[in-house]
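The complex appears here without one of its protein chains, the remainder shown in place.
Chain nomenclature is as follows: A and B, assigned in order of appearance, with residue numbering initiated at 1 for each chain independently.
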Amino acid sequence: MSRSTAIEAGLGPAPAGSPAAAGPLRAPGWRGPKLRKKTELTILLAPALILFVGFVFIPIVIAAYYSFYNWSGYGPLSDPIGFRNYSYAFHDPAFIQAIEHTLELTVASVVIQGPLSIGIALLLNRKFFGRGFLRTVVFAPYVLPPAVTGVMWSLILQPGGFADQLLKAFGLGGLVQLWLANVHVVLFTVFVVLTWQYLGFGIVLLLAGLQNIPIELKQAAAIDGASPWQVTRRITLPLLAPTIRIWGFLTVIGSLQIFDIVWVLTEGGPAGASSTITSYMVLQGVDSTDFGFASAIAVILFVFCLVFALIYQRFALRRDMQGAITRAVG
Amino acid sequence: MRSSRALAAVALAVTTATAAAACSSGSSSSSPTAAPSANSASSASTTAKVTLTWWNNATNQPLLGIYEAAIKGFEAKNPNVTITNVPVQNELLQDTKIPLALEGNNPPNIYQQWGGGVLGQQVTSGKVANITADVSSWISGVSGANGWQANGQQYGVPVDLHVVGFWYRKDIFSKVGITVPTTLAQLESDDAKLRAAGYAPIAVGSKDRWPDAFWWEYFALRDCPQATVQSAIKSECFSASCFGTASTDLAAFLKTNPFQTGFLGTSSQQGAGSSAGMVASGKAAMELQGDWDPSVMEGVSTNKSLSSELGWFPFPQTPGSAGSQTAVLGGGDGFSCTGSTAQVQACADFLQYLDSPSVQAQIVGPGQTGEPVITSESSAITLPATQTAAAYFKTASYEELYFDTALPTKPGQNLDTAIANYFSSPSSSTASAIANSPQTP
Partner (left out) sequence: MAAITQLSAPGSAPGHSGRYALRRWTVIPATYLVAIVAFGLTVVPLLFVIVDGFRTNGDINNSPAGWPHPWVASNYTSILTSASFWEFIGNSALIATVATTLTLVLGSMAALALSQYEFKGREVFYTVFVSGILFPIGVGALPLYLLLQRLGLLDNQFGVALPEAAFALPFTMIILRPFLRAIPGELREAALVDGASRFRYFGQILLPLAKPALITVGLLAFVTSWNQYLLPLLVLQTSSHFTLPLGTYTFQTQYSQNDAGIMAFTAMAMVPALGVFMFAQRYIVAGAAGAVKG
């Protein structure tokens, strides 16, 4: 590990005797550097931590506690049932079905929205007239509240509605389906709507990541004779990779938890054909005033997300800790 | 007391949840206004100021204005009482705000209450006031009040009632040359003629699941004797064989293709493409719905002559079946009370005011919310179709509360979901799923 990355990685212990070991942070005149460091850390970290623990972490823990009770949400917690909520969930074919759908939507989101977002972000990164306007338009769906998106698309996807008429106008009438009523098609329909809504989020994120790529690198490569495609493939994309990985993480977590759009479009129907883990949770838990059960489903979802997050952090995000840019420059 | 009113009142049989262990008489004794309240419903003799918050679902006109006028009228008679009106959208109110408020420290003093097993569950929170004593002097004049009881105690009061039946387009019927069907067989042949003429015979909002439940539940009322229905609801199990017959009958009916294309994805009330919208725009000829349907249709239609084109008929008869041929499915809107002794008393007084003839005439007249709880005011109903419904209601053998409200929430929701699954693919396995659906784990 080079000296620069060592220091960048957090002022870790430098090789003894080297100038860096004296380190900028042990500059002469500072009393008790450790105490100072601790104070600074506390000042920086404490406010966010307190806010987060208070308003997020504690409610989550309490909600998880509910999962061990048979509780309607009314009155005291008086009926502890251990893991029975959990075992019921896993024996319920409707829940297994919901898990399958959720996984399908998640995988599809990454595999399809990924290349699309990257491609469009690359395009929108160039200078051209109306770039700001185009970026705004592309981002606009993300700005719509998901519930309203659902209402809007319900209108568009009605039998004989706008979508059908558009297809017919393009001579694709044979593709017309009962988008929301056909149990074999509805999940696909949901995915299309999800993509419409969340593509803009990915594009904006990737655009920000593209800004971190020094233009000199690309210019140097072009001077050396690389074609634009090669510049993209060998410089831009690898340097964009950390942002892509973040995007991937947020997309997977978001997909696992997807709710609003699905609920408004189909409520998980018909007959559970588009159910997701959260729609199942709301249907079986919240709407059925079975808060204990709803909490159990939430905990199960949390565990799924946690397992994914840990694996992802171990294999994918770990590499970003070493500073992609510093290494490339060497 | 007119016999029909007594019949309807007594026969509104609601069973409370026996599954919820906490729903015992213990909770009623812990609620704040147990017996000794000597002051009955006459207006406030206390002079202390009382403020109440009122959560209801009247977010739009005309009901919004009617409720606000009611507040003013009541405050004029009771100057020490102030009521703050808080209208909230229906689903948000029912599914989110009310349950959460009942869990917290400061639930609303007057809040929307649909009765039945759900009421029973809410009572276990210990926050819903037992108003039996506060209303005892006037509650007997209110139809359907049994639906707002738990353990024989009054925990809420209805302000309007609903009945579920067929809302149909008289103009389409006459254009196609059919008459109002009285039997199921007639309905099916009418459907065939309508389809041949290019209409969707019947619209249904299957996406919301509860409109499907209306269908199954009516078949259940026709195929099962009253006692069977009520004991099934009480025990939360529909394994009696007559329910299987109901499922089979429903499947046979579904085979006649009576519904609109893509009905599995249609909502019942949301916007233009809903089942209500379809009837309003004349794409479908009829819909099995509650008597709120006309006001829903009004919201999604430019059809100015709708009120004269709309008619009503009851669920057709199925001669030879084991259940009652004139039973109806229905429910109502009401309110419950929470808070201090003074607040609960003021709340009860306000509910009495809402159930007074003049306000009732407003609620069911311009308010178009269904049938009044003071039967004499049914003459105030303006819509001809609703008048037909109200008249039939008086002659019904009994009224059963929609099952998903009669049952506690979870079994009720399970039942709705199982029926919706059945609509999607009628089979013996989905039928038996209906039978077992209410059972909680």
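As a convention for this text, a residue touches a chain if its C-beta (ideal position, glycine included) is under 8 Å from a C-beta of that chain, and two chains touch if they have at least 3 such contacts.
In this text, all values refer to a predicted model and were calculated from it rather than measured experimentally.
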(message) Given that one chain is not shown, which residue among A:Asn70, A:Asn85, A:Thr106 or A:Gln158 touches it?
(response) A:Gln158
(message) For a quick check of understanding: of A:Ala94, A:Ala108, A:Val183 or A:Val204, which residue touches the chain that isn't displayed?
(response) A:Val204
(message) For the chain left out of this view, which of A:Leu35, A:Ile62, A:Val111 or A:Ile311 touches it?
(response) A:Ile62
(message) With the missing chain put back, one of B:Leu63, B:Val157, B:Leu264 or B:Leu401 would touch it. Which one?
(response) B:Leu63
(message) With the missing chain put back, one of A:Leu51, A:Leu172 or A:Ile311 would touch it. Which one?
(response) A:Leu51
(request) Touching the hidden chain in the full complex, which residues of subunit B are there? Just list them. (result) 53, 57-60, 63, 86, 88-90, 92, 96-97, 100, 103-106, 269-274, 276-277, 280-281, 292, 295-297, 299-303
(message) Contact with the hidden chain only, please: which subunit A residues?
(response) 4-12, 24-25, 27, 37, 40-41, 43-45, 47-49, 51-60, 62-63, 66, 73, 116, 119-120, 123, 132-148, 151-153, 155-156, 158, 160-162, 165-166, 196, 199-201, 204-205, 207-209, 211-217, 220-221, 224-227, 229-231, 234-235, 242, 246, 249-250, 253, 257, 259, 278, 281-282, 285-286, 291, 294-295, 297-298, 301-302, 305-306, 309, 313, 317, 320-321, 323-326, 328-330
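Everything that follows uses one rule, which is that only the chains that are shown with their structure count from here on.
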(request) Could you tell me the distance, in whole angstrom, between the mean C-alpha positions of subunit A and subunit B? (result) 42
(request) Note which residues of subunit B are touching subunit A in the complex, please. (result) 20-22, 27, 95, 99-100, 102-103, 118, 121-122, 124-126, 206-209, 261-267, 270-273, 408-410, 412-414, 417, 420-421, 423-425, 440-441
(request) Would you pull the subunit A residues touching subunit B in the complex into a rising list? (result) 72-75, 78-79, 84-85, 88, 151, 154-155, 158-159, 161, 178-183, 186, 266-267, 269-273, 283-284, 286-290, 293
